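What you see is the complex with one protein chain gone and the rest in place.
Chain nomenclature is as follows: A and B, assigned in order of appearance, with residue numbering initiated at 1 for each chain independently.
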Amino acid sequence: MIRKRLGRIAFYLLIAGIIFYAVFPFYWAIVSSLKTGSSLFQVEFWPSNPTLENYIALFQEQPFARNIINSLIVAVVATGISLFLALTAAYALGRIRFRGRTSMLLVILSVSMFPQIAVLSGLFELIRTLGLYDTLAGLVLSNLILTIPFVTWVLTTFMREMPRELEQAAIIDGANDWRILTRVFLPIMGPSLSAAGLLAFILAWNEFMFALTFTLSTDQRTVPVAIALISGATAYELPWGRVMAACVIVTVPLIILVLVLQRYIISGLTAGAVKG
Amino acid sequence: MLRIVALAAATLVAQLSFTAGARAEVTVSISCSSLGIEQQLCQSGSEAWAKKTGNKVKLVATPADANERLALYQTLLAAQAKDIDVFQIDVIWPAILAPHLVDLSPVVSEQDRADHFKVLVDNDTVDGKLVAVPWFVDAGLLYYRKDLLEKYGKPVPATWSELTETAKAVMEGEAQAGNSVVQGYVWQGRAYEGLACNALEWIASYGGGSIVDLEGKVTIDNPQAAQALEMAKGWIGTISPKGVLSYAEEESRGVFQSGNAVFMRNWPYAWALANAADSPVKGKVGVAVLPKGDGPDARNAAALGGQNLAVSKYSAHPNEAADLVRYLTSAEEQKRRALEGSFNPTLRSLYTDQETVAANPFYKDFLPIMESAVARPSTVTGRRYNQVSSAFVRTVHGALSGEGTASATLVDLDKELERLGRNGRW
Partner (left out) sequence: MSAIHQSPARERIDLAPAAASRGPGPTLEQQRSRVAWLFVTPMLVAVTLVAAWPLGRTIAFSFTDAYLDDLDNWVVIGFANYVALFQDPLWWRAVGTTAAFTIVSVGLETLLGLAIALTLNAHMPGRGLLRAAVLIPWAIPTVISAKMWGWMLHDLYGVVNAALLKLGLIDAPWAWLAEPELAFAAVVAVDVWKATPFMTLLILAALQVLPREIYQAGKIDGASPIKMFLRVTLPLIRPALLVAIIFRGLDAMRVFDVIYVLTGNNPATTTMSVYARQQLVEFQDVGYGSAAATALFLVVALATAIVITVGRVNVGGERR
């Protein structure tokens, strides 16, 4: 009995530790965002004179709301395209044996092996040639180079773990591959789709280098770039309060996204398709 | 009905051909700072020009971080983009970006050219072309705590040895009084361009030259330079905290402004912030020229910073862009910026102007500092400046961190720079 209770306590301590470890810097960001001026250099666990000045100034000094919408569009579209393309590809790569399967997977993986800086100028040329400079479409396109390989590999791996019986049952019922993918596998790929989708979304949301180089007008910029351009009084002064306020604002939608996705993650093979 | 349409169309065409003959309104894009007062001043100045000349002006926001900005500029210029006409460029970039810039000599009058600080004009002249016009200038300054120096009866140090002694004395005194947080001297020691400025100041102040001289000869390996480096090395852990090797401008300012340092080396921007309403050291800060070294060749040396304006070769409207540059760098505009934003003018005459000095009292002492300013060897080393700077910063940082003696470090650096410069041909 005591053992169980100790175990319980240890468990909750562990949870507390994990939360502290993950959340403390964010809490620190919130605290800093409520301070201005010299008080930023003081170590306090709650500001002595909390103020919302940073948050207000953030929206006044630049079109921050617009920047957030831009980021949202780019991230959603890039993730959507990646998930769709990767899902169909993953079905083939994971369930169908065909020549060139292994090489294809390795080639896709190798795209992710180049540092972003190496791809930058080539991609810049490509975007300019396509006439997509300073547009959100250009950003969506360039983010695909980051998200597609990763999402493809994750979905392929999960797809491969799906039991054969489901597929065979569907084939007996006369389904073609598209049907198998959409009716049989898709409903139970909740966890992997959510995980890969969420990670891809965050990747596109936080992407900085391409966003900085491929857009120039303030109202086409995304959030990470807008934050980097946030106004301080001089070139050296880091507008720390504002940056932290921006960071807080930007992280909250992501947290909401995760909470929303929780409901759509179906745990395990609950579809009841496999019996015996 | 058709007749009316035809008439309207004819009138429209006539109108268009009429206005086509008249001068069209041009939009000039300028990339100047996107930060606070700097942006405001650039905006108001550019808009005044726009009004005067009947053109339009568009401000493009670029990153504040120097490296990011340079990378962005290079990407755009390499692609021959027309998106930005006028560029605000750092004092060490003219030679790097020169192939993409227009010669602005016709834009600067003889009188103004003589009035600009010579060191700046020379810095901005590449292969005989004036590729950028100086806009505002910065130089390294010594900040000190007036109250602490008074308390311990110490004068403002004139040499580095004096500074070291004074710092030690004050630190000990404060520690005995129970305040052991106080540091002696904070500066920028992180492995980045700021360290190049600090190190150049030490070396030049001992008479050790400026890494590469104006003819392209590598001069870094000399006993004065070694002496200067050893001195700096001795500060770490004694009068400077060990963390100073990771400080940039803001980190050092944070320590000084919260009252925890006796001396600080920083750019002029810190002055206004140190005297801001919420600053713990408000009213207690003084500014002086950086100390000299020891020895017969010792001199005061402040690293040259600041920004210039340049026009891109690929601009669709080079004439209008050059005119905007002329306007923004004129005496009138620079004076306005000095009064409203404390941006240090590049024209000597403005430092003796009554109004500007009234608004910025330390300008009285600034003129001699500017005369003793040392430029980093960016113009002579041209496109390889960043490599020179990187090698310099890396070896200095290494020596300061304890990875080898100063003299050995300088010998290696000398070899590396000789190789880089292909024996002076750069």
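The criterion applied here is as follows: contacts are C-beta pairs under 8 Å (C-beta built on N, C-alpha and C of every residue); 3 or more make two chains touch, one makes a residue touch a chain.
Predicted, not measured: the structure shown is a model, and the values here were computed from it.
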Quiz item: Hey, which of A:Met104, A:Ala137 or A:Leu166 is the one touching the hidden chain?
Solution: A:Met104
Quiz prompt | Contact with the hidden chain (one of B:Ala191, B:Ala288, B:Ala316 or B:Ala331) | solution = B:Ala191
Exercise. From the listed residues B:Leu245, B:Ala276 or B:Val411, report the one that touches the chain absent from this view.
Key: B:Leu245
Exercise. Determine which one of A:Ile9, A:Leu52 or A:Ile255 touches the chain that has been left out.
Key: A:Ile255
Quiz item: Contacts of subunit A with the missing chain: which residues?
Solution: 11, 14-15, 18-19, 21-23, 25-26, 28-29, 32, 41-43, 81, 85-86, 88-89, 91-94, 96-99, 101-102, 104-106, 108-123, 125-126, 141-142, 144-145, 148-150, 152-154, 156-158, 160-161, 168, 171-172, 174, 176-177, 181, 188, 191-192, 194-195, 198-199, 202, 205-206, 208, 223-224, 227-228, 238, 240, 243-244, 246-247, 250-251, 254-255, 258-259, 262, 265, 267-269
Quiz item: Hey, which subunit B residues sit against the chain that's not shown?
Solution: 67, 70-71, 74, 77-78, 96-97, 99-100, 181, 183, 189-192, 241-246, 251, 254-255, 258, 260, 383-384, 386-387, 390, 393-394, 397-398, 401
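Following the convention adopted for this analysis, only the chains that are shown with their structure count from here on.
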Quiz item: For subunit B, which residues count as touching subunit A in their complex?
Solution: 33-39, 60-65, 68, 71-72, 75, 78-79, 81, 83-84, 248-250, 253-254, 257-258, 267, 269-270, 272-273, 276, 278-280
Quiz prompt | Contact footprint of subunit B on subunit A as seen in their complex | solution = 36-39, 41-42, 120-121, 124-125, 128, 134, 212-213, 216-218, 221, 228-229, 231-238
